[in-house]
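One protein chain omitted, others in place.
Our next item is chain A:
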Amino acid sequence: MPEDKSIQELGLDEYKFGFHDPEDYFFKTPRKGIDPEIVAMISKHKNEPEWMLEYRLKALESFLSKPTPQWGGDLSDLDFEEIYYYIRPMENQGRSWDDVPDDIKNTFEKLGIPQAERESLAGVGAQYESEVVYHSLKEEWEKSGVVFMDMDSGLREHEDLVREYFGTIIPADDNKFSALNSAVWSGGSFVYVPPGVHIDIPLQAYFRINAENMGQFERTLIIADEGSYVHYIEGCTAPTYTTNSLHSAVVELIAKPNARIRYSTIQNWSHNTYNLVTKRAVAEENATVEWVDGNLGSKLTMKYPAVYLTGEGARGEILSVAYAGDGQHQDAGGKVVHAAPNTSSLITSKSISRGTGRSTYRGLLKVHEGAVGAKSRVECDALLLDENARTDTYPYIEIEEKKVNTEHEATVSKVGEDQLFYLMSRGLSEEAAMAMVVNGFIEPIAKELPLEYAIELNRLIQLEMEGSVG
């Protein structure tokens, strides 16, 4: 892609990770679009058990029968017939770095993956196209029975576990995009943490989309058994293309009694990607689930991580930050359902909008009858970087129980002339002053991330903002 290179050399590339490798694929569906034949082809290629094929085909029916949602963002330009639904980049999965092909390695190097590895990051599962190509897991975890692999391997090696839980938190027919994912899913992570096992170092996966018009439909299932703890981190950067890409993931988390799962995501999709993700967790008795969610890039993101608090004393936290620049719409938020007594939840949502960017907070807080003593706090803060930027808040609250304590707070602030003047009077350029205000604004989220991710989040936002001021 010489023209791509020259753009980079000139430093004109708006999207810094917009490099991509020549497309050299092992397997790709013979045509765009989706029908039972394509779905069967994917399943056959993966040598899946019969029940998974049936599951996929049933999901496809559901997908085809559901209308495209009319609420939220504008999906009118999304053409499902213009997408390749499955591409597999290489024959076998790499277990060590040396096994990874060079062009793929180059991509990872540009993203800093090998460094991260050297810095003793624990297990790296990196999704390149539809398959995980690089996966390593520390031996001591394997000894303690921890499973961390791509979902396809999970299905092969732990079929019983997968069959028991797959699609139980997010049924295929939950919504149009969960149905689509269920029909064509590929890759993603499968994690099982045995009772009482604490994984101190976060499990990390890195995702990239690299083929034009290719949807990425990863599927992640994490099961934290009783009293266990795991922190799973997923970061995404996608290169820039001129036609629309679709990313539609499904992530299911199950926290058994007294378990704790923290799931952190920083997503930075190129500006023409539709990012339509369904994430949901169940927290059983005294379990805790935390979603930390950073949304950058994409044309439209619709994502509302959910926690269902089904056991007494369960806790859910959703922390999200979104940046909407010119032409982008970040429609994000969170959903908490209190279905048991003495459950608690906290939703903190922060959004930044600039230019013609639009950020929407869409949240649901539901307290079922009998969830006595439920406590919930929702806080959403929007920061507008200029006059045209737009933010909306849609907090839906349904409370069926009297003995509860809920709070909701929403603020909208603008980066003020006086604030910028103050920082600039100390020698900061307008851009640096703006970045400082923005970094301060997202600090409550950034401090919940491991240091290198917090730095990356700040850096990515600064990249997005570069050249946007003045």
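Rule of thumb we're sticking to: a contact is a pair of C-beta atoms (placed from the backbone, for glycine too) under 8 Å apart; a residue touches a chain by one contact, two chains touch by 3 or more; residues count from 1.
Operating definition for what follows: contacts and distances are computed from a predicted model.
S.K.: The chain that is not shown, which UniProt protein name from "Iron-sulfur cluster assembly ATPase protein SufC", "SSS family solute:Na+ symporter/sodium/pantothenate symporter", "PadR family transcriptional regulator" or "proton-translocating NAD(P)(+) transhydrogenase" does it carry?
M.R.: "Iron-sulfur cluster assembly ATPase protein SufC"
S.K.: Would you mind spotting which of A:81, A:160 or A:418 touches the chain that isn't drawn?
M.R.: In the complete complex, the chain left out is touched by residue A:418.
S.K.: In the full complex, which residues of chain A touch the absent chain?
M.R.: Residue positions of chain A that touch the missing chain: 416-419, 421-430, 432-433, 436-437, 439-444.
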